[in-house]
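Every protein chain except one is present and positioned as in the full complex.
Residue numbering begins at 1 within each chain, and the chains themselves are lettered A and B in the order written.
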Amino acid sequence: MQLSINPWVWIGVFFTFSVLSFLYKDNPFYKLAEHVTVGVSIGYGAVIIYSNSFLPRFYDPVFHQGRFELIIPAILGLMMILRIVPKYSWLSRYAICFSVGAGSGMAIPRSMQASVLRQLEATMLDLSFSSGQGINNIIIFVGVLVVLIYFFFSKEHKGVFGGVAKIGIWFLMIGFGATFGYTVMARLSLFIGRVLFILQEFLGIGLAG
Amino acid sequence: MLWKKQIPLAITFIMGLLFGIQYFVPHRISENFFQGYLDWAVVIGIFASVLAYISFYRAHGMRIKKKAPAWPYSLIAIAMSLIMALFGFIQGREEGTVFMNMFTYVLVAIEGTMFSLLAFYIASAAYRAFRARSVQATALLLAAVIVMLGRVPLGESISFWHKIWPSLPTFTGIANWILTVPNMAAKRGMGLGIGLGIMMLSLKIVLGIERSYMGSGD
Partner (left out) sequence: MIQIDRRIIYLIIALSMVLPFFFQMGLPIPITKEVKDIYDYIETLTPDDVVILSGDFTPSVSPELSPMFEALFRHCLKKNVKVIAMSLFIQGPGLLAPIIQEVATDYQKVNGVDYAFMPWVVGWHIVVINMMEDITRAFPTDYYGTNISELPIFQGIHNYEDYDLVVSFTGSSAYSTWLVYGHEPYGVTLATGVTAVSAADLYPYIQSGQFIGMLGGLKGAAEYETLIDEKRMATMGMEAQNWAHVVIILFIIIGNIGYLAMGKKR
């Protein structure tokens, strides 16, 4: 074991334990870490946006390549700032409507294709028992139908319709259970990442892979 | 009303219609129009992001000015943002610079640890809150436990019945079946609903029925 002599590693460890101290109770160290991270991420974003986006995508094209038409979207973007000025906030709507309208128009055919048509096509499975997948395919086909029936709230869930919707609930419970079971791994992984940082980078413990 | 409401709604409608139709038109004019929009959208995004920075400095500046509770932390937030930006602009962004070290050992450390707190909360919730209150809740918990065991190497090892009857699936196999059959069916049903919902919301926005994105006021 060999403690790191890199001061940045010590800073990382300090902030790691500052955040972990919240598990005991809220305290000034945690609040400090909270506000430090907000500030650092704002500063980081400013530098990256300026060097990776503003310079190559606006400054160079406009002032070195003569693409003055890009001043129009620049004005539209700046109009969004007027949202915080109550008297002129309505001007921001022009920029927002331009972007939202285009985004919505683009989304309609694309989400129809990716999320609806392709998924419906994939549900049309071979339901015969000739393949080993037969019973699984039937479960999938029935499962998709009953879940869709459950989410159809325009008709009251009574009688046969209500009974079918109840089967949909069972499928949803299994689905949510599977998601929860998988989610546990996700949460644990995040702490494992910090443990590895402390053990390897800070304490210098060589862990066999 | 005309300039504040009708014209913005008309812009939304025209843009939505144009881009909805553009997807199906392979003509060169349609392609050039689409390319032109992509360049404009990047520039709009760059300048619109200025709003985020103005909001940040405004919010924390007000807290300092009014000496709101915990206002010194706002001072720290503003100071850190300026320090980070200064080092980034002056020194650069290569490995080993103050900018990248602050990113790696401050931002990544804090953000990573904040989300790692969830590991503890899920453990606490597992003991205190996850109850089999009904038959369906029991099915949910059972599916969760099987998937949990099926997703770790230990699940394969503790499936003792597989050694006696190899044709029986291990926890890994059962978990895989749960994920690829009933879970998949449920998620597809939900996904179809979500996909249709996205389409409907987009249509409502284009047609001017949904206007919440414009903000309040006349």
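Definition applied: a contact is a pair of C-beta atoms (placed from the backbone, for glycine too) under 8 Å apart; a residue touches a chain by one contact, two chains touch by 3 or more.
Here the structure is a predicted model, which means the values were calculated and not measured.
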item	value
Omitted chain - touching chains that are shown	A, B
Per the touch definition above, residue among B:33, B:120 or B:213 touching the missing chain	B:120
Full-complex contact with the absent chain, from B:25, B:132, B:168 or B:200	B:132
For chain B, the residues touching the chain missing from this view	23, 35, 38-39, 41-42, 45-46, 49, 95, 100, 103-104, 107-108, 111-112, 114-116, 119-120, 122-124, 126-132, 141, 145, 147-149, 151-154, 156-157, 170, 172, 176, 179-180, 183-184, 187-188, 191
Positions on chain A contacted by the hidden chain, ascending	23-24, 41, 44-45, 48-49, 52-53, 56-57, 103, 106-107, 110-111, 113-115, 118-119, 121-122, 140, 175, 178-179, 182-186, 188-196, 199, 205, 207-209
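The rule is simple: only the chains that are shown with their structure count from here on.
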item	value
Interfacial residue positions of chain B with respect to chain A in the complex	3-4, 7-9, 11-20, 22-24, 37, 39-56, 58, 70, 73-74, 76-86, 88-89, 93, 99, 101-122, 136-137, 139-148, 150-152, 175, 177-196, 198-199, 201-203, 205-206, 213-215, 217-218
Sites on chain A touched by chain B in the complex	8-9, 11-13, 15-16, 18-20, 22-23, 31-51, 53-54, 57-58, 70, 72-74, 76-78, 80-81, 83-84, 89-90, 92-102, 104-112, 114-116, 119-120, 122-123, 136, 139-148, 150-151, 168-185, 187-188, 190-191, 193-194, 197
